[in-house]
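The complex appears here without one of its protein chains, the remainder shown in place.
First chain written, first letter: the chains are A, B and C, and each begins at residue 1.
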Amino acid sequence: MSKYSFKYDFSEGCHPRILEALTRSNSEQQGGYGTDEYSRQAKELLRAKMNRPNADIYFVSGGTQANLIVISAILHTFEAVVSAKTGHIQQHEAGAIEATGHRIETIEKADGKLTTADIQPVLDRYFPPHTIKPKMVYLTHSTELGTIYTKSELQAIWELCQKNDLYLYIDGARIGAALCAENSDLSLEDLAAMCDVFYIGGTKNGALLGEAIVINNEKLKVGFESNIKQRGGLLAKGRLLGIQFLELFRDDLFFELARHANRMAQKIRIALKAHNILLISESPTNQLFAAMPNPLIEKLSEKYDFYTFYKYDAERSVVRLVTSWTTEEAVVEQFIEDLTKMIS
Amino acid sequence: MSKYSFKYDFSEGCHPRILEALTRSNSEQQGGYGTDEYSRQAKELLRAKMNRPNADIYFVSGGTQANLIVISAILHTFEAVVSAKTGHIQQHEAGAIEATGHRIETIEKADGKLTTADIQPVLDRYFPPHTIKPKMVYLTHSTELGTIYTKSELQAIWELCQKNDLYLYIDGARIGAALCAENSDLSLEDLAAMCDVFYIGGTKNGALLGEAIVINNEKLKVGFESNIKQRGGLLAKGRLLGIQFLELFRDDLFFELARHANRMAQKIRIALKAHNILLISESPTNQLFAAMPNPLIEKLSEKYDFYTFYKYDAERSVVRLVTSWTTEEAVVEQFIEDLTKMIS
Amino acid sequence: MSKYSFKYDFSEGCHPRILEALTRSNSEQQGGYGTDEYSRQAKELLRAKMNRPNADIYFVSGGTQANLIVISAILHTFEAVVSAKTGHIQQHEAGAIEATGHRIETIEKADGKLTTADIQPVLDRYFPPHTIKPKMVYLTHSTELGTIYTKSELQAIWELCQKNDLYLYIDGARIGAALCAENSDLSLEDLAAMCDVFYIGGTKNGALLGEAIVINNEKLKVGFESNIKQRGGLLAKGRLLGIQFLELFRDDLFFELARHANRMAQKIRIALKAHNILLISESPTNQLFAAMPNPLIEKLSEKYDFYTFYKYDAERSVVRLVTSWTTEEAVVEQFIEDLTKMIS
Partner (left out) sequence: MSKYSFKYDFSEGCHPRILEALTRSNSEQQGGYGTDEYSRQAKELLRAKMNRPNADIYFVSGGTQANLIVISAILHTFEAVVSAKTGHIQQHEAGAIEATGHRIETIEKADGKLTTADIQPVLDRYFPPHTIKPKMVYLTHSTELGTIYTKSELQAIWELCQKNDLYLYIDGARIGAALCAENSDLSLEDLAAMCDVFYIGGTKNGALLGEAIVINNEKLKVGFESNIKQRGGLLAKGRLLGIQFLELFRDDLFFELARHANRMAQKIRIALKAHNILLISESPTNQLFAAMPNPLIEKLSEKYDFYTFYKYDAERSVVRLVTSWTTEEAVVEQFIEDLTKMIS
C-alpha cells in the first residue's frame, strides 16, 4: 500500500499507549465476559467523566453490533426506529436492524441531521394497526456527512422524544470528532444527559476496536447484557475493551486524538474552499465530502487513497476524505500542495 | 484476584508473539473490513495448512458470533439444527440461534458426543409441514465435556449428512485441544475435509480474540460476508484478527499452545484418578469435569477459582477445571499437592 | 373418503347455526379489520360470560397463529417460554415460535401436564447472561394427550408465575373439551382469572375457523393489535370471526358441542379399557391415545381413518382417536362393535 490513505479513520492500528497497557497487563488473570478489573475501572471512570453515576455501561466490539444490540433490545416487535436516510443503520449496515425484525423509517436530509420538524410528521402518520409505530429516534453525532448537532438542537429533539414517549439513541461512532469540533457547544456530559442511550466510539478514534454503550433509561437496563450475549457481542476477554477505554479516558487522550483528526481535516477543508471546490456538507469534523472534477479525482488517486461515492454532475463526483488521530500533518501539507499543483 | 484461576482458558491476555506482531505493524496503513494484507496472508496460510485451496475463510470475534452467523446464513427459515443437549449453542449462548429464527433439536448425550444412531431418529421424526426440518448437524470438537471425536466417528457422521442432504458444521472453539489430544487420530486436514463449514477457535487458545470460519460448501459461500456484516461481526480493523491467526499458524505455535494446555490438564486428571475422584467424562483435553466431595470443593475454593456447575449427589458437586496455553506447570503441581493434602 | 375419520376434530364444516348466521348477515355492510358490530358484540358477550369486564379480546384464524402472536408480543428478545415437551408449540408448529426469535424450554412429561415442581428447576438454572431467561409458562388445556388441569393445579402454577414474575399463557385450542370434561372442576371464569392471557379455540369445536385471544394483563394490551396485523393475523372481514363466536356463545352451544365430543370419546374409552387396550394417558376429553396391537390397527384402518403416531413396543403402536362436536353416536357404536369383533 504505497498510496497514503484518507479512506478511513481506522487504517492504522491503535494509539501506542493502548499496546503498552495491553502488554503491561497481559500475563494477569482476569475475570471473563467483562467482569475484569479493567472494565470495572473504565466504567467507573466514564460514569464520573459524564456525571452519570447510575448509567449502565457495556463495551462491545463495533458500531453495527452496538446499533443492532441497542435497537433490538429496546424496541418491541411492532415498533420502528426513525433515522435520517443517510444514517449508518440505513446506509452501511447490510440490513442489520431489519434482521432483528424492525423497520427503519427514513427521512431525506441533505446534511444528515434530523430536526423536530422532520420527526413530527412521521409521528403524525402513525395509523394503528396498519402502520408500524415510530418509537425511537436514531441520531448520529457526528453524522455521516460530518455535521454535528448543537446543544439547542439536541435539546429540542430530546424534548420532543420525552413528550411523545420516544426513545432517543445517539450513535457516537465519531462522537469524539463531534464533541471536539471547533464550533461545538455540546460536552460529553451534556450529551449524556439528553438521551436514553448512546455509545462512545473507540474504533474510529484510536482504539483497536471497541464502543462503550451508555444506558440512562432504567427500563432499558433490564436484561441488556443477555441481549449482548445473544447477539454474539460479549467478548470472552472483555479486558481487551476495558483496558482500551481506561487508557483513552484516564486523561484527556480520547479528546486530544479527536481534536487532532479534526484539525487535520479542517486544514484540508480550507484548501478545498480556497480552490473553490464544492463541499457537499459543512463539516467541522474529520470527514470532508467534496464534489471534485473527475480529472482531479483521477490525478489525486495516483498518490492518495479515498472513497469516490457517487456522480455529482456531468463533470464532478463526490469524494470523501477522512483524517484520523494519527494522520501526519506533513502528509496533509503535502496533500494540499499536490492538490494546488494539480488544479493549477 | 489473588486466587489462581482454573475457571477458563481465557483468563490471561494473549501469547506475547501476538502483542509483538501488533506492535510491529501498528503504524502501517491497511485496508479495512478484512481487506488488509495480514488477513489475506493468514487465509492463504490456513488454506495451505488444511490443504483446502478453495475454502473461503472469514475471521470473526467470538464463538457465539461465529455460530449464529454460520447457522443463520445456512438454514432456511423452516429448518433446524441438530445438537447434543450439552452443545454450546444450546447451553451457553442465551438463545442466540433462536434469535435468528431457528430451532435447535437437542439430543441427550452424557459424553457430549453425537453419533449417527442419535441423529437418524431425529430425521425419521420429520413430519412436514407440521414439524421443523432438521437440516444441519452441529458438533463441537472438543465437546463441552472435553471429549473428542475419532476419525471414524466423524467420517460416519459426515457420510450420514451427505446421504441425507444435511449440512455438517463443527464448532471448533477448542479445536486446538481436540486435535492435539494424545489419543486423537484426526488432523486439521482430516477434519477440514469432512464437513461443510467449521471454525478454528483462537480466543481459547492464545489469541486476544478471534475465530476463523472455514467454508467448504460452494452453496454456503454466496453472500456470507454480507451476513457477517449484518450480524455485527465485521471488524473495521480486521487486521487485528488477521495478524493473530498469522502469528498462531505461521509455525506450529497454535498446536504447541494446545498441547501445553492438554498436558497440564492431564497431569491434574491423573491426580484426580489417583484420589478416586469421579470424572464425569473421559476428557483427553484441557477441560476436566469432576464430581468432588463438597467439603473438598470448599477447601480448594480458598486457593483456586473454578466453576462448580451442579449438584452430583448428596455429597458431591461437579466442578470444571480448565487449563490453558499459559497455565504454569508449577501451579499445577502446587494444585495437585494441595489436593492431596486436603484429601488426606 | 369412504372411511369414517377419527383423525381430527375438524374434519367437517361448522355447526349449521354458524352458516345460517353468515347467510343472514351476508349482505350487510360492516367495518373491516374487526371493527364490525358482530365482533364487538361477541367480545362483550365473552367478557360477560368470563366475568372479565376489562379483558381485551381479539379473534384470529388459527391456533399456531394465536400462539406465535401472543408469545412474540409478550416476550423480550432474550426471553424464553417454558412448555411440556409434548406442547403444541414444540411438536406441531414447524418452529413457529423460534421463527419469531424465542426459545422453547421443554420439560419431559408423560401426561403432557406441567407442575410447579417441573417449572422451578428451569427457573433455578437461569444463569445470566449465558442462558436465556424463562419468562412465560405455556400450558395447553386440554393437553396434547387429552389430559386436563384441576383448579388447584392451575392455581399453584399461577401463584408460582406471579411470585417469579412469569407470564402464564394457556393455549385453549381444545378448551371446550377441557372445561366440559366430566371430572373438571374448572369453569371458564375460573380459568380466565388465573392467567395473563389465553385463547378459546373455535376451530376444533364447531367453528369454520377462529380463536379468541383474551388478555388480562394490562402490560400485554399495549400494541397487541399491531402485532396481530404484523404477523398477518388481522382478517379484512373480521365479521367472519365475530359472527361465529357470537353464535357459539350467545347460548350454551359452545359447551354443548364440547360435551358431545367428550361423551363420544368416553364411550370409546370404556370399550378400549374393556378390551384391555392400554391407554397412554388418562384422557377425559375428546382425544384418546391407545397402544394397540399392530394387526388390530391394520384391520381398523380398513374402515376408519386415524393417526398412528409411533411404535410403542414390538407388537403395539400408539394411535390417536379424536371425536368431535358432530361425531355421530351410531358411528361410535359401530366402531365399538367392529373393535370387539376384530379383537375376538
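Keep in mind that, in the parts below, contacts are C-beta pairs under 8 Å (C-beta built on N, C-alpha and C of every residue); 3 or more make two chains touch, one makes a residue touch a chain.
Please read these numbers as outputs of a predicted model, since none were measured by experiment.
Undergrad: Since one chain is left out of the picture, which of the remaining chains does it touch in the full complex?
TA: Output: missing chain touches A, B, C.
Undergrad: Among B:21, B:55 or B:73, which residue is in touch with the absent chain?
TA: In the full complex, the listed residue that touches the missing chain is B:73.
Undergrad: Would you mind spotting which of C:8, C:126, C:255 or C:309 touches the chain that isn't drawn?
TA: Checking the options C:8, C:126, C:255 or C:309, the one contacting the hidden chain is C:8.
Undergrad: Given that one chain is not shown, which residue among A:28, A:98 or A:305 touches it?
TA: A:98
Undergrad: Under the stated touch rule, tell me which residues of chain C contact the chain that is not displayed.
TA: 1, 4-5, 7-8, 10-14, 16, 19, 22-23, 25-32, 37, 61-69, 93-96, 99, 203-204, 208-209, 226-227, 229-237, 239-240, 326
Undergrad: Going by the touch rule given at the top, which residues of chain A touch the chain that is not shown?
TA: 77-78, 80, 91-95, 98-104, 128-132
Undergrad: Since one chain isn't shown, list which residues of chain B touch it in the complete complex.
TA: Those residues of chain B that touch the unshown chain are 33, 72-73, 76-79, 100-101, 128-130, 132-133, 223, 225-230, 234.
Keep in mind that, in the parts below, only the chains that are shown with their structure count from here on.
Undergrad: For this structure, which two chains share the highest number of contact pairs?
TA: Counting C-beta pairs in contact for each chain pair, the top pair is A-B.
Undergrad: Can you check whether chain A and chain B touch via the same residue numbers (shared by over half) or via different ones?
TA: Mostly same residues: over half of the interface numbers shared.
Undergrad: Which chain's mean C-alpha position is nearest the mean C-alpha position of the whole protein set?
TA: If one averages C-alpha positions chain by chain, the most central is B.
Undergrad: For chain C, give me the residues that contact two or more of the other chains.
TA: 77-78, 100-101, 128-130, 132
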